[in-house]
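Once you've had a glance at the structure underneath, I'll fire off some questions.
For this depiction, one protein chain was excluded, whereas all remaining protein chains were kept in their positions.
Our next item is chain A:
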Amino acid sequence: MQIHKYDTVIVGAGGAGMRAAIESTKRSRTAVLTKLYPTRSHTGAAQGGMAAALANVEEDNWEWHTFDTVKGGDYLVDQDAAEILAKEAIDSVLDLEKMGLPFNRTPEGRIDQRRFGGHTRNHGEAAVRRSCYASDRTGHMILQTLYQACVKEGVEFFNEFYVLDLLLNEVDGVKRASGVVAYELATGEIHVFQAKAIVFASGGTGKFFKVSSNAHTLTGDGQALVYRRGLPLEDMEFFQFHPTGIWRMGILLTEGARGEGGILRNKDGERFMERYAPTIKDLAPRDMVSRAIYTEIREGRGCGPDGDHVMLDLTHLPPEQLDAKLPDITEFARTYLGIEPYTDPIPIQPTAHYAMGGIPTNVKGEVLLDNTTVIPGLYAAGEVACVSVHGANRLGTNSLLDINVFGRRAGIAAAEYAAKHDYVELPERPESLVVELIEGLREGAGTERASDIRGALQLTMDTNAMVYRTEQTLKQAVEDIAELKRRYKNVSVQDKGRRYNTDLLEAVELGNLLDLAEVLAVSALARKESRGGHYREDYPTRDDVNFMRHTMAYREVGDDGTESIRLDYKPVVQTRYQPMERKY
């Protein structure tokens, strides 16, 4: 075992982690621990754009952006946070440009902007051009640009280090973070990183669904390990299903395709979104479009022999426009489906995409221990966190924004905290939990394979906890997950070695997915209303009287060692906007 000491430790090197690292490296001795090489992070897969009311191509302002964010999130958004997001958007896009990000340009040489779902002028009048973009590779450009800026800044990375535990210690009765424990993939060695400030930026958790736009590595490690240490998870029932994943594969086709004029059609060729959102049609928010697609499918208007998908039609767009604005997604259609999007529509279905919930933080990025108390020195930003700027449904292009705005804030806050505070003593045998976990799996003589359990988990989640949910399906999911957790205790790995043991790490990741899937299902079961991405067929309307509040899920362990989930609730911060019915 090795022990390292840094002022600030950042967990994750996606957009949020690297944006934080650029700030904290300027101000404190910083280490970035990442299970992937930084440029392999899933921020690189983002396509469509990053929202900011630059008003480069038409009238726009941050107040309209705030309103759209709040309404898009079905009023579960904390409005103070949304206002910060929309205001700081402008500088965060300009900062990226100054770091070198190659945005698409207007004829005048300014950053070009395009339309995206749910972003409107003057509180819903019509779609507005707010998304700053670089072709359909905006996330790739952000990830590359931030990595380049990190190289320039001399950021210190520990690549292929898996963080598996958070160390907490009580000082004068106050819970404080003292470090993290990491597993080095190359050698199997355990490393303890003692730090004054810690930022979690470890990304999403979409791999508990089968049809998903998320990378294999998005397994919610950060969420799961703080949860196991007794910290709450907020709003985990709110998961976004993006309307346009490639049929059966889940690979994302950006909403920018509809922003450029693409149309969704059912088997009769009908532009069905005209019936569901007469004003902005195909550019309605994602939750609405995903439900509309499943309604078409259930009512027999789906395409193909099984009637299980609809079509994204780009054939009326000029090939030059597709080549210039959507080159990557048209190539995906050619590579994976053998379809030529110039002439043929592309089969699509909703795909599990984005976790609105996560580790609760305030607007400084400080992690909450309960509804109001922060844990000094502990921060979170990006998809792992819940600020909450996305509420019950995130608007497209608001996440690349979120990782930049709150990544930057968390990086600054962490480094400033580190400058003013001393180390917290490490607990005794800080590595013990991780050693137990790793050796338990490595030495285990069980008969279960992680891949079988993961497949069964994904099946029950796709079937029971996706776009449409009911009490019955969610209970089934809870039951299935409990059974899978029992089986997981009996998992063993075939690779017993120390070197690059990905067999072992996949089993660890599965353990994280199981815990988080359970929190999702239990939180969803208790929320007897429909709001944003959470739709209950047995409670089809929004219930502001009983459920205008955030869910806070805590792991409880009884005296006999039995685990359970305790649900609590946190008020929503409302400033200028009163909840209204959400129509588009």
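Keep in mind that, in the parts below, a residue touches a chain if its C-beta (ideal position, glycine included) is under 8 Å from a C-beta of that chain, and two chains touch if they have at least 3 such contacts; residues count from 1.
Rule of thumb we're sticking to: contacts and distances are computed from a predicted model.
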**Asked** Can you pick, from "Fumarate reductase subunit C", "Tat (Twin-arginine translocation) pathway signal sequence", "Fe-S cluster assembly protein SufD" or "Succinate dehydrogenase iron-sulfur subunit", the UniProt protein name of the chain not displayed?
**Response** "Succinate dehydrogenase iron-sulfur subunit"
**Fill in**
Among listed residues A:Gly230, A:Pro318 or A:Gly497, the absent chain is touched only by A:Gly497
**Message:** Touching the hidden chain in the complete assembly: which of A:Val57, A:Met99, A:Val435 or A:Ala526 does that?
**Reply:** A:Met99
**Item:** Residue among A:Gln321, A:Ser451 or A:Asn546 that touches the chain left out of view
**Value:** A:Ser451
**Request:** Return the single residue from A:Ala13, A:Leu36 or A:Ala182 that touches the missing chain.
**Result:** A:Leu36
**Contact partner of the left-out chain, one of A:Ser92, A:Thr217, A:Asn266 or A:Asn512** = A:Thr217
**Fill in**
Interface residues of chain A toward the undisplayed chain are 36-37, 39-42, 44-45, 93-94, 97-100, 102-111, 134, 137, 140-141, 144, 148-149, 151-152, 186, 210-211, 215-217, 248-249, 251, 328, 332, 335-336, 449, 451-452, 455-456, 458-460, 463-464, 468, 470, 472-473, 476, 480, 483-484, 487, 493-495, 497-503, 537
